[in-house]
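Presented below is the structure to which this report refers.
Excluded from the complex is one protein chain; the other protein chains are retained at their positions.
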Amino acid sequence: MDRVPIIKVGKYLLATIQTDVQDHVAVALQEDLAARIIAARARLVLLDISALQIVDSFIGRMIADISGIARLLDAEVIVVGMQPAVAITLVELGLTLSGVRTALNVERALAMAGIRDQA
Amino acid sequence: MTSNPSVTPIPLVRAGYEGILAMWIAVQKRSATARPDLISDADLARQCSEVLSMLLEGLASGSMDVSSPGWEGMRATLRGISLSRGRLGFGPSETALFILSLKEPLFGSLQELDPSSRIDAILELNHVIDRLGLLTSEVYQQGREEVSMRQQQEMLELSTPVVKLWDGMLALPLIGTLDSERTQVVMESLLQAIVETGSTIAIIDITGVPTVDTKVAQHLIQTVSAARLMGADCLISGIRPQIAQTIIHLGITLPDVVTKATLADAFVAALDRLGQRVVSTGATSTGR
Partner (left out) sequence: MGVPERLTVALRTQDDVVVLRQRVREQAVALCFSLLDQTKIVTAASELGRNAVAYAGGGEAMIEPSLNSGRVGLALTVTDHGPGIPNVEDAMRPGFTTGGGLGLGLSGTRRLVHEFDLRSEVGRGTIVRILRWK
């Protein structure tokens, strides 16, 4: 896959990253998300990484950058579903992504953002 | 001055097999270290007769070196007996005495030899039995180490008591000394439980932990950071005064880690995070 799919759900954007992501796909996601935030006037972006099996320093930096870029565009990124093994490894690697908001799952993320799922 | 194997006491031992065996069993039963509570008469008799047969086999190999191939059967037999006795709860000296007590009946069977051959034979057999005694002790020790390693492993598995305190709230009450390995195991199971239960807040209570070293403190901090990456918050409660001092003296800072004095305080704080509160209903329970 060359691009991470981004879908618009109500007022927020949902981007779901697959098990392994190549560097250029991650870089493309950064550009795509910035464009979509503006186009959709989205205030919230959920970055679902629950399927992602590893996050190394490059992908970690990409996640931090996406969060920072979104903030400049007046949107908030919530990173959703990081796996325990990935989280432990990332911390040991020295990355704590301190400015990035996180949530256990999409439901929690929406609750955090004050959005209730319109059924 | 090496003694010719052909004049070794093998024929005498073989001829006196039944007598030696009976006497050996009797010696052990009347000794102060007899443990009829741990081993049945039948098992004792079986072990004695196995060892005696293997002794004959070893002697028949012509070598008095118990590490030589001819003694393989004996070594295997003793290994089995030693390990099983370790498991049954025999002490180390009791296990060594089992083989050493063979000396008395064995030497007794050599009466028919002339005095100088008898001394030679006794010296040689004495040496052999001593070596077998040492071997028994070594195997016994190994067995104990295996048992203790297994117990340690079981303790590790037992000591991961992640409990659900409330919907969305977990607690990990840690008790006992934390080493690096145990901390890591416990922390992994906490993070796993966070995912499985969808809990957004976890309390790590270290009231029952006497000391914390740099490594363990680091693991704690890493766990808090990892939980945060997953979308859950951790509170640490029950830090003892000495541990607080240690942490500061070690130069460890706990940035972004929320600490509470007691588990009760942490529980209230955690409820607050979940947007809930414990209120008094005004009713007092009246005991009958």
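As written, the chain order gives the labels A and B, with residue 1 at the start of each chain.
Everything below uses one rule, namely that a contact is a pair of C-beta atoms (placed from the backbone, for glycine too) under 8 Å apart; a residue touches a chain by one contact, two chains touch by 3 or more.
For clarity, every value in this text was computed on a predicted model and none was experimentally measured.
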- Task: Write out, one label after another, the shown chains that touch the chain missing from the document.
- Result: A
- Please identify, in ascending order, the residues of subunit A that touch the omitted chain? 20, 22-24, 53-58, 60-61, 84-86, 88-89, 92-95
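The definition used in the following text is that only the chains that are shown with their structure count from here on.
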- Task: Using mean C-alpha positions as chain centres, tell me how far subunit A is from subunit B in Å, no decimals.
- Result: 48
- Query: In the complex formed with subunit A, which residues of subunit B make contact?
  - Reply: 187-188, 191-192, 194-195, 198-200, 222, 225-232, 256
- Message: Quick check on the complex: what are the subunit A residues that touch subunit B?
- Response: 79-84, 86-88, 90-92, 96-98, 102-105, 108-109
